[in-house]
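The complex is shown incomplete by one protein chain, all other protein chains being positioned as in the whole.
By written order: A, B and C. Residues from 1 in each chain.
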Amino acid sequence: MLTWNRYGKSSVRLLKVGRAAGPHEIIDLTLSVGLEGAFEPVYAEGDNTSCLTTDAMKNTIYAFARQDPIDHVEAFASRLAGHFGAKPGVTLARIEAVEHPWTRLPVDGRPHPHAFTQAGGEEWTCAVTRGADKTSVEAGVRGLVVLKTADSAFAGFLRDEFTTLPETRDRLLGTSIMAVWQYAPGFTGYGERDVIRRALVETFAAHKSESVQHTLYAMGEAALAACAGIVDITISLPNRHYLLADLTPFGLENPGEVFVATDRPYGLIEARLSRQPSGGRP
Amino acid sequence: MLTWNRYGKSSVRLLKVGRAAGPHEIIDLTLSVGLEGAFEPVYAEGDNTSCLTTDAMKNTIYAFARQDPIDHVEAFASRLAGHFGAKPGVTLARIEAVEHPWTRLPVDGRPHPHAFTQAGGEEWTCAVTRGADKTSVEAGVRGLVVLKTADSAFAGFLRDEFTTLPETRDRLLGTSIMAVWQYAPGFTGYGERDVIRRALVETFAAHKSESVQHTLYAMGEAALAACAGIVDITISLPNRHYLLADLTPFGLENPGEVFVATDRPYGLIEARLSRQPSGGRP
Amino acid sequence: MLTWNRYGKSSVRLLKVGRAAGPHEIIDLTLSVGLEGAFEPVYAEGDNTSCLTTDAMKNTIYAFARQDPIDHVEAFASRLAGHFGAKPGVTLARIEAVEHPWTRLPVDGRPHPHAFTQAGGEEWTCAVTRGADKTSVEAGVRGLVVLKTADSAFAGFLRDEFTTLPETRDRLLGTSIMAVWQYAPGFTGYGERDVIRRALVETFAAHKSESVQHTLYAMGEAALAACAGIVDITISLPNRHYLLADLTPFGLENPGEVFVATDRPYGLIEARLSRQPSGGRP
Partner (left out) sequence: MLTWNRYGKSSVRLLKVGRAAGPHEIIDLTLSVGLEGAFEPVYAEGDNTSCLTTDAMKNTIYAFARQDPIDHVEAFASRLAGHFGAKPGVTLARIEAVEHPWTRLPVDGRPHPHAFTQAGGEEWTCAVTRGADKTSVEAGVRGLVVLKTADSAFAGFLRDEFTTLPETRDRLLGTSIMAVWQYAPGFTGYGERDVIRRALVETFAAHKSESVQHTLYAMGEAALAACAGIVDITISLPNRHYLLADLTPFGLENPGEVFVATDRPYGLIEARLSRQPSGGRP
C-alpha cells in the first residue's frame, strides 16, 4: 500500500542576468520541485497519464525565469509553487531554492558594473510549500562560518562515569550557522533576510557564552526581535572543535594559542524558538 | 519560547576488530547521538547542570564498543539508545549509525583472514529512536548504484505547454538506491538486511519498467514480501539521466550506444509502501 | 613571455553501451584532452585562428566513441591522442581517462545480461601523451581501499626531540592504493591491469610489514615481476591512521580492539620503482 509519494526535479541550475539600463545584475539559483498527490496509478500500474515529466518541470523553471523579475527568490518560488500546485492530482507542491550570493568585484575601489565574485561558502535558502489550504514560506542561511576567540565558556555541566572533559572559562567557539525561519502568512518582506542575518552574527559575536546552546538561544531571540514578520526560527550549530595542542612533551606552554582544528566528531546543537507554543518536531 | 531542541555528538568514527579464534572480523561505523528533553535552563539561562557533554557521549560509544559484540549495528545502537534515554531530562534519544562495509581480500582465490577491502559507495544505515513509551528501529541501504540498459520505457505521460521530452520505449535507467525500512516492534532479525537488499536489486534488474515510479513500487512490494518483520519501506531513487549523444552533425547514427552521463539536474522519485494505512509524511 | 601553455576540455562524461549479440556491455569514462603548442597569438593577441574549440574536442570524443570498440580505454585514448596531436600547431597532446568500473548484478546467482552495479570507490586511470617523437602510455588504479589487522609493525625508527610515537609490533595498516605504471614503447597488452592489480593487493595482504615504505616497495616489486610490459610503477599510499581508543579512564583495557578512525592528518608515502635507472621526479 502506497502511503506517501513525492516526485520532481532536483538541482536545476539557473543563472539570470539582468541587463536593464545601468549595471548588470545577476542571480544564481539551484532549484528543486517536489510534488505529492494522487499518483497511485503511476506507481502501481505503470500508467503515466497523470505524470507531468520532471523534464517539463525543468523547462518551466527556465521559462518562468525569463518572465519573472526574480527580485526575491521567495516570490519566484511562490509563483512556481502556484503553477505546479494547480496541476491535476497534486495535493502539495514544494519548491526549494538555494541562492548562491555574488558580489561586485571592486576595481579601483568602486564596484564593477558587470564583473562579480562569489565567496563560495554561504548560501541563502528558501522553501515554499503549497498545500490544499495554505502556503508556507521559509527562508534561511547556511554555511555561514564564524569563530570567536573570547567570551566563550563551558563549565558546570553534568558529569557521569564517561565524562572526562575539563571545565573551561575560555575556549574557542567555532560553527557554521544554519538557520531557517518561517514567515507569517501573507508577509512578503523578503528583504528582511539581511536584518535577521545581521542579528544572528552580531549576537554570536557579542554574546557571553556559557555553551553553544546558550548562544543559540540568544541568537534566536535576537532574530525574532529583529523581524516581526517571522513566526519561528530553527537554528542548527555544529560545534567545530578546536583542541589545544599539547606541547608539554616539548617543554612548551600553550596558553590558548596553538590549536588542532578538527572536523570529526563534532557537537551538533539544534533548537527552534517560536513566538507561540507549537507542537511537533521540525 | 523554545519549542524544540536537540543536541548531541555527530560523526563519531569507530573501527572495531574482533580477534577471537579464527579470522579477524572488523566493523566500521560512523555514529551520532541526539538527545531531546527538558533542557530549557541550558538554553535560556546558561545553566549547564543538566547538560551531559557531547564529549562524554563520544567516550560512551567507544567504551560500549569495547564491551558489546556489535554483531548487528541495530543491537549496538539500541543499547546506546537505552543508555542515553535513561539520562535525567531526556525525553527522546536517537542513535544514527552508518556502517561502511568491508569484504575480505581474496588471495590465491581464498578470503584472507586479516586483510580487507572497502568498495566505498554503498553504506548501511540504522536509526534507533527511544521515546518515553516506545522504541523504533529503522535500517536501510544507500549509495547502492545500479543501471539497466534494457526493459525501461517512459511514454504516455501528461503533456503541458512546457513538455518537450520525447516518448521512449527503450532508455537507460540508472539510480543510486536509498531505502529505509522500519522493523515491527520487538522484531530483532537484523540479518534480514541481506534479504531485503537482494529483493531490491533483483527486482530492479528484472522489472519491465514503465517509469522510475513503477519500478520503485515493484521494489517496495518485493521488499515487503521478502521480510515479514518490516512494517514499511521508504525508497528514494534519483533518476541519473543518460542523454543520447546527438551525432547527426557528424553524419553518424547513434542507436542507443553513446550517452552523455549527467549529474544535474536529476529526477527524484520517493515513496513509502506500508502494510497498513499510515498517516503523515516521513 | 609565454613559457608554457596548455588548453583543452576536462571531465567529459561518457557511457557507451555495447548491444551486440549476447549480453550488453557498458564502459563508463571521464575523459580530458589537453593540448600544448605554438598558440602564442591566441594568448598574446586574441587571435583565435589556430584555436580548435574545446567544444569540438568534446564532440570528437563522443563521435570517436561511436566508431571505436573501446575494448581497452588505453587504445581509445591513443586514438584520440593521435587525432589531436596531428592538429596544426600542437606539439603535445595528452588524453587522460578515468574508467569507473561496473559489474553485473547477480540475479538468482547468475550475472544479469543488462543490469549492472557500481561499487563506487575504485577507479582505473590512463594517460596517453603524444609528443613530436614519442608516445607514452600510462595506466593505473586509485581509490583501492585496503586494511590489514595483522602483520604490520613500526619500530626502530629515528627519534628526535619531537618524537613521541611509541614503537609497535602490531598495528592496523589502512590505505587507499594509488598506482600508475608506464608501458614499454609498443606494448599493448592493456589487459595486464588485472594482473598488476592482483599483485598489488595480494602483496599488501601477505607482506610482513615493517613500515608503509617497506610494504610499498614489496608491492612495487611484485607488480614489476607480474608484468614484463611495464617499465616502472609509481605508488602512493596515504597512511590512514587508526588510533587505539584510550579506555583507561573507564577502567577498561583495549587490547587492539577499539580504534578511532581518523581522516586528517595522514602520512603519505610515495615512491617509484623502475627496471632501469631513471632520472627526474614524477
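Simple rule for what comes next: contacts are C-beta pairs under 8 Å (C-beta built on N, C-alpha and C of every residue); 3 or more make two chains touch, one makes a residue touch a chain.
All values derive from a computational prediction rather than experimental measurement.
Trainee: Quick one: which of A:Ala38, A:Ala63 or A:Ala155 touches the chain that's been left out?
Mentor: A:Ala63
Trainee: Based on the whole complex, identify which of C:Val42, C:Ala65, C:Leu247 or C:Ala261 touches the chain you can't see.
Mentor: The single option touching the absent chain is C:Val42.
Trainee: On chain B, what residues meet the omitted chain?
Mentor: 161-162, 164, 249-250, 263-264
Trainee: Tell me where the left-out chain touches chain A, residue by residue.
Mentor: 13-19, 24, 26, 28, 59, 62-63, 65-67, 102, 105, 107-108, 112-122, 143-151, 172, 201-202, 204-206, 242, 245, 247, 249-250, 252, 254-263
Trainee: Footprint of the hidden chain on chain C, which residues?
Mentor: 1-13, 32, 34, 36, 39, 42-60, 63, 87-88, 154-160, 162-165, 209-214, 216-217, 232, 234, 238-239, 263-278, 280-282
One rule holds for everything that comes next: only the chains that are shown with their structure count from here on.
Trainee: Between chain A and chain B, what is the gap in Å from one C-alpha centre to the other?
Mentor: 24
Trainee: Averaging over Cα atoms per chain, report the distance between chain A and chain C in Å.
Mentor: The mean C-alpha positions of chain A and chain C differ by 38 Å.
Trainee: Quick one: chain B and chain C, Cα centre-to-centre, how many Å?
Mentor: A distance of 29 Å separates the two centres.
Trainee: Residue numbers in chain A touching 2 or more other chains?
Mentor: Where chain A meets two or more other chains at a single residue, that happens at 162, 164, 263-264.
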